[in-house]
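Provided herewith is a single structure, encoded as structure tokens, for subsequent inquiry.
Moving on, here comes chain A:
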Amino acid sequence: MIDLLALVMLLAGCFFVFAGTVGMLRLPDVYCRLHALTKADNLGLLLICLSLALLAGRLRITLLLLLIWLLALLASTVSAHLIARHSRARRPPTGEPQ
Partner candidate 1 sequence: MNAQIVVDIALGLILVGLAAQVALGRHLFRSIVFYVAFGLAMAVIWARLGAADLALADAAIGAGLTGALMMVAFRRLVGIDPEQAQAQMTRHSHVAVAVAALTAGLVATVGLAALTMARAPESAGMQVLARLEETGLGNPVTGVLLVFRGFDTLIEMAVLLTAFVGSRVMTQRSRLNVTTISGFELPLVRTLVAVILPLAVLIAMHLLWIGADQPGGAFQAGAVLAGSGVLLLLTGTLLPAPRSNAMARLALVAGVAALSLLVLVPLSQGRPPLAFLGKGSLLFAEAAMMVSVAVSLTLLFAGAPALKAGRQ
Partner candidate 2 sequence: MNPAVLLVGLVFIPLVAALVAVILPVRFRRPVALLGALAWPLLLVPLSIAVARDQTLTLVFGGWTPPLGIGWRLDALGLVLLWVHALAGIAALPGAWHRFGPKVVAAAPFWPLWLILSTGVNAALLAADLFNLYVSLELTTLAAVALIATDDGIAALTAAMRYLLLGVLGSLMYVLGVGLVYAQTGSLAMDQADAAAIRDVALVLMLTGLMVKAAIFPLHVWLPHAYGNAPGPVAAIMSAVVGKVALVALWRIWFQTAADPPDLLADLLGLVGAVAIVYGALAAYMQPRLKMVIAWSSISQFGFLMLLLPLASQTAFQGAGFHLLAHGLAKAAMFLAAANIVTVLGSDSIRHLPGLDKRMPLEAFTLALGGVTLIGLPPSGGFTGKWMLLTAAWEQQGWFWLVLIALSGLMSAAYVFRILALTCFHPARRAVHELHARPPKITSLAALLLALLAVIIGLYPHPALELLGRGLPGGAS
Partner candidate 3 sequence: MSGEVVFVLAAAAIFGLGVHGLLTAGHIMRKLLALNLMLSAVFLLLIVVPARIDGLPDPVPQALVLTGIVIAVSTTAFALALMVRLFRRQGHAAIHPDVDPRMLGHVTGRTSAGPQEEHDRGSGSR
Partner candidate 4 sequence: MAPWLAQALPPAVVLVSTLAALVIFVAGEAHQRLRIWVNLIAATIKLLLVVWIGLAVLAGNTFMFRFELLPGLELILHADALSILFASLSAVLWLVTTVYAIAYLERSPNRARFFGFFSLCVSATMGIAMAGNLMTLFIFYELLTLTTWPLVVHNGTPEALAAGRSYLRYTLTGGVVLLVAMAWLYGLAGNVEFTPGGFLAPLVAEHRIALSVIFAMLVAGFGIKAALIPLHGWLPKAMVAPAPVSALLHAVAVVKAGAFGIIRTVEDVYGLELVAELGMRIPLIAVAAWTIIIGSLLALREHELKRRLAYSTVSQVSYIVLGIAVGGLLATSGGMVHLVHQGLMKVTLFFCAGIYGLLLGVSRIDQLDGLGRRMPWVSTAFTIAALGMIGVPPVVGFVSKWYLASGALAADVPWVVGVLIASALLNAAYFLPLIRRLWLTEGGALAEMPIEIGALSRLALVASAVATAALTVVLGMLAAHPLSPLSWVLEIASGYAPW
């Protein structure tokens, strides 16, 4: 039972990461891509970590996975923010796609 649930979450996680990558390739400008990357990937990573925690079943591993997820979250938000500020300083956002 636990394995089935873990498998479902793992697949969902992979789907979200895949979605984030497709978004990054397809979306027109920097800001949209940042959205896709930060949101989708983080969610995907959460799901994968949860499924792994379920599979491992030990508290120490779960806490480690949680820590990994938090770090990834922190890193991606700050870098997304900096990239956005940097590209806005260089080219202000206009209505039409670049």
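To be clear about the criterion, a residue touches a chain if its C-beta (ideal position, glycine included) is under 8 Å from a C-beta of that chain, and two chains touch if they have at least 3 such contacts; residues count from 1.
These made the cut because all candidates are chains of the complex that A comes from, given by their letters.
Small disclaimer: the values here were computed from a predicted structure and weren't measured.
Comparing candidates 1, 2, 3 or 4 against chain A, the one that touches it in this complex is 1.
Residues 71, 74-75, 78, 81-82, 85-86, 89 of chain A are the ones that touch candidate 1 when the two sit in their complex.
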